[in-house]
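Here the complex is missing a single protein chain, while all its other protein chains stay put.
Coming up: chain A.
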Amino acid sequence: MHSFGYRLNGLLTFSVTILAIMCAIASLSDNLNTPSPSAEIQVMNINWFQKQPQGNDEVSLTMNISADLQTLFTWNTKQLFIFVAAEYETPKNSLNQVSLWDAIIPAKEHAKFWIHTSNKYRFVDQGNNLRGKEFNLTLHWHVMPKTGKMFADKIVLTGYSFPEEYR
């Protein structure tokens, strides 16, 4: 019974069981990290702002995004997915979220960045409610770990508004 193959099998099953427990502990160790991320977004310019033939408002804007997300990285972090969404309220929807820009941050060294960009994805409203509308720009992030639980959080930046007239 206690042959070469039997011992090898016992060793492999036991080692893989322990490996699973180690990965669970590594995932739990993420809770020891208390991140202190910061972000700032400036709307540099409203490039154009018009009503589409279908009647929906569409806007193009240029943003200056700077953020320091280095503290989100732990030894168990594979990468970060971040996106900037414009959030506002209309009579039809209590919350509209329009994704304007996103990025994948593969390493801690790239987590402190600064970018000057126009919106990567089209900013179209459901309707024509954008004139003079106040909106928030929210930086969302999803922390993708090497093993275990994913984390998501956001920073809400308030106090942006659209012009009163199309241009």
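Following the convention adopted for this analysis, contacts are C-beta pairs under 8 Å (C-beta built on N, C-alpha and C of every residue); 3 or more make two chains touch, one makes a residue touch a chain; residues count from 1.
Keep in mind that, in the parts below, contacts and distances are computed from a predicted model.
A.B. asks: According to its UniProt entry, is the unseen chain "Signal peptidase complex subunit 1", "Superoxide dismutase", "Cytoplasmic tRNA 2-thiolation protein 1" or "N-alpha-acetyltransferase 20"?
C.D. replies: UniProt protein name of the non-displayed chain: "Signal peptidase complex subunit 1".
A.B. asks: So which of A:11, A:107 or A:156 would be touching the chain we can't see?
C.D. replies: A:11
A.B. asks: Which parts of chain A face the unshown chain closely enough to count as touching?
C.D. replies: 2, 4, 7-8, 10-11, 14-15, 18-19, 21-22, 25-26, 29, 74-76, 146
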